[in-house]
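A short worksheet on the structure shown next.
Note that one protein chain of the assembly has been removed; the remaining protein chains are unaltered in position.
The block that comes next holds chain A.
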Amino acid sequence: MRNGKLTAAAIAASVGLLLSACGGGSADEEGFSAPVADNPSFEDGTTMAEYAESGEITIGTKKDQPLFGLENLNGEMQGFDVAIGEIIAGKLGIPADKINWKETPSKNRELYLEQGKVDMVVATYTINDKRAERVTFAGPYYEAGQDLMVKRSNDSITGPESLRDSDAKVCSARGSTPSERIREYIDNSRLVLFDTYSKCADALRNGQAQAVTTDNSILMGLVSENENKFKVVGETFSEEPYGVGIAKGDTDFCRFINESLRTAAENGTYQEAWNSTAGKVSEKTPELPELRSCS
């Protein structure tokens, strides 16, 4: 009898522990929630009016990008891109649970916007002229830069220049701008391409590649996922302004997004979004970059 009671108490205690552990974890992850506007009004016929009316929006983001766009095991979306999406949706009066997150890998971003499969794309999406021919960019909401990630013990790779005279293999994602830029420093035979950066991290761990290159934002996520076995070199060699992709030519919606970003930066929502996501592995909080004109 006494034993039975003890067991029951032990079970109760461990269940309690488990519950509190889970609760603690998710509360930590859900640290950020964007303010939702109360019945915002928009001019008839605008994209904003349409979304606000329907009360739903489909946002394309990555789902495997720690710190920016990541779907956790409970199916909840986390990350800075997600937070930016929630801020914009909030301004439209759409709460976070009414957002449909559509996984949008790099190669599909323009296509999904053109086909109307997503209403906007917030997916570590670098603004460039070629892309701007097919989509309109609002923002930028963050200024990233290409960097290198190496094993913590590696001191020989100090920046892109140090790759020139080495025989180091460099891994990147195929079809990404970083994979194009690194070709200036190494020849094709030393470039290893995978479809995702997590495979690059595996290649780095196995010693099949000596460096991984992409935007520092993504590398920070990989470092945080791999318990500091890796480090970011810290020598950025590009400017990657991340923008919000929307349908080509929707200037009104673009202005609206820029205005939302500006307000969020002024009232601290932007900083809060950063600190509860990517800010966890980065010391400094970024300023909102200078927004581009929408026309």
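General observations
Rule of thumb we're sticking to: a contact is a pair of C-beta atoms (placed from the backbone, for glycine too) under 8 Å apart; a residue touches a chain by one contact, two chains touch by 3 or more; residues count from 1.
The working rule: contacts and distances are computed from a predicted model.
The complex appears with one chain absent; UniProt names that chain "Glutamate transport system permease protein" among the candidates "BolA protein", "Sulfur-oxidizing protein SoxX", "Aspartyl/glutamyl-tRNA(Asn/Gln) amidotransferase subunit C" or "Glutamate transport system permease protein". Across A:L193, A:A247 or A:C294, the single residue that touches the chain missing here is A:L193.
Of A:E43, A:E133, A:D167 or A:E227, it is A:E133 that touches the chain left out of the display. Listed for chain A, the residues touching the missing chain in the whole complex are 106-107, 109-111, 128, 130-131, 133-134, 171, 174-177, 179-180, 188, 191-195, 199, 202-203, 206-208.
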